[in-house]
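Down below is the structure, laid out as structure tokens.
Here the complex is missing a single protein chain, while all its other protein chains stay put.
This part shows subunit A:
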Amino acid sequence: MDKVLRMSSEKGVVIFSKSSCCLSYAVQVLFQDLGVSPKIHEIDKDPECREIEKALMKLGCSKPVPAVFIGGKLVGSTNEINFSPHTEFARGISKNATKLSQSFK
């Protein structure tokens, strides 16, 4: 859990994904399209993959990947935000994300 919290604050935008997960890939593409360069953690390449999964689920994700953290805060798995065009939330996120990833550069 600590590891997850640490990893999620490493950069403005952090995405937990798996190399085999195509939806995670779609999320990455979306953020790149928005002009944001997120930090991507492929947890299936991490030896502690199982623990990371459990921690992510405990933090509120219905599925461990893809999980998006902005400014260290979990903004849910894809259902809620990433593909919602133009909700206040999504707009706010992309604004924050750009700001934050720039501040971390």
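The definition used in the following text is that contacts are C-beta pairs under 8 Å (C-beta built on N, C-alpha and C of every residue); 3 or more make two chains touch, one makes a residue touch a chain; residues count from 1.
Assume contacts and distances are computed from a predicted model.
S.K.: One chain is missing here; what is its name in UniProt, given the choices "Acyl-coenzyme A oxidase", "Carboxypeptidase O", "Eukaryotic translation initiation factor 3 subunit H" or "DOG1 domain-containing protein"?
M.R.: In UniProt, the chain excluded from the picture bears the name "DOG1 domain-containing protein".
S.K.: Under the stated touch rule, tell me which residues of subunit A contact the chain that is not displayed.
M.R.: 20-23, 25-27, 29-30, 33-34, 63, 78-79, 82-87, 90
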